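Just one protein chain is left out here, and the rest sit where they should.
For chain A:
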């Protein structure tokens, strides 16, 4: 009995380690598709035999066109975690026959032998042409979801791309089968060995398997220490656009130079410069972040710092944002919440720091800088000269006992008081023992037998 249970436990522990990590596959046919497409039941397609049945089905299917949308990372949780992100895709496949497998090994193009494979560029779907009528066409769309800033962002872009490509495909044929899958999942044990979609600067797809170097930023400027766990990201948004849009993101890499001024007793400042920063739609030169820390002294005119604040932060840049040239822009950022007592460092996990609305609103529709995101931000100023470059205790932007916890304690106090008083009152109600006589005869009640 004991041996059996130990064996069962071992099996349960070993099973996850030998299970392969696969990506989900969503297969659907066009709503006006001809022919009776018997979609396979992929729910249990995890063993090799069922996977080969899946490829057999694809090779033998009646539709002449198969469109495969290949994301670099897709997970089952992406479908449920962001239900509104894939809304167009959802209406597309819900209106027609579809089948879903939560975990399938990555699609191998070599096994799709009856297809003529055409690579489609996601950005130029109008160039789609179907192959000749003899062989079936496989349109392979590689979705570049790795450069998006967050998961929701990536899924929204994928949704748009799928809709555009399928519009073009519908113009050419109305009988197609489409598939959405990923090369990897965004979760799993093997995620460390490959570059996963993240805030890192977009690496080109041609080197997908090289591990990237860590992008944390640490600056030791004598009296100021600054750290972010990943590259800071600047957000640009067009002020003139009527509809809501996604912000343009620009991750800043390692800074090219930095200077600091530590001589003042109550002012420390730092200037950090990135010479060239670019991403897919933004190209800037001379991005300069200017930080000014001000100390509150324990006595005016003294030298003891009681606490310091980050009083002024400006960011200046010049270049091209979304193909619109900007000669020089200076933006003041709102870092008012950054303060810490002396010997403490200020820490905040991944917060967006908004830009203050500028006094002179320009009429151009060039996107303006709206925020900077500093992941895992930690900063300390007014460090003693010659002290070890080490952060003091973290003064976090959110307290440990947050407001909801304290509100809960307040309401609990109220209810506890009510409970205590009411229980005491209830238990103080005496029983009627006026006519009780412990030495008297016991009460007898003669009950008649229950009759039918």
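Rule of thumb we're sticking to: contacts are C-beta pairs under 8 Å (C-beta built on N, C-alpha and C of every residue); 3 or more make two chains touch, one makes a residue touch a chain; residues count from 1.
Criterion: contacts and distances are computed from a predicted model.
**Student:** Given the options "Afadin- and alpha-actinin-binding protein isoform X1", "V-type proton ATPase 16 kDa proteolipid subunit c", "Transcription factor" or "6-phosphofructo-2-kinase/fructose-2,6-biphosphatase 1", say which is the protein name UniProt records for the missing chain.
**Tutor:** From the choices "Afadin- and alpha-actinin-binding protein isoform X1", "V-type proton ATPase 16 kDa proteolipid subunit c", "Transcription factor" or "6-phosphofructo-2-kinase/fructose-2,6-biphosphatase 1", the unshown chain carries the UniProt name "V-type proton ATPase 16 kDa proteolipid subunit c".
**Student:** Considering the whole complex, which of A:172, A:352 or A:414 touches the chain not shown?
**Tutor:** Residue touching the absent chain, from the options given: A:414.
**Student:** One chain is left out of this view; which of A:60, A:427 or A:445 touches it in the full complex?
**Tutor:** Counting the whole complex, the residue in contact with the absent chain is A:427.
**Student:** By the contact definition given up top, give the residues of chain A that touch the hidden chain.
**Tutor:** Considering the whole complex, chain A reaches the absent chain at 341, 344, 393, 395, 399-401, 403, 406-407, 409-414, 416, 418-420, 423-424, 427.
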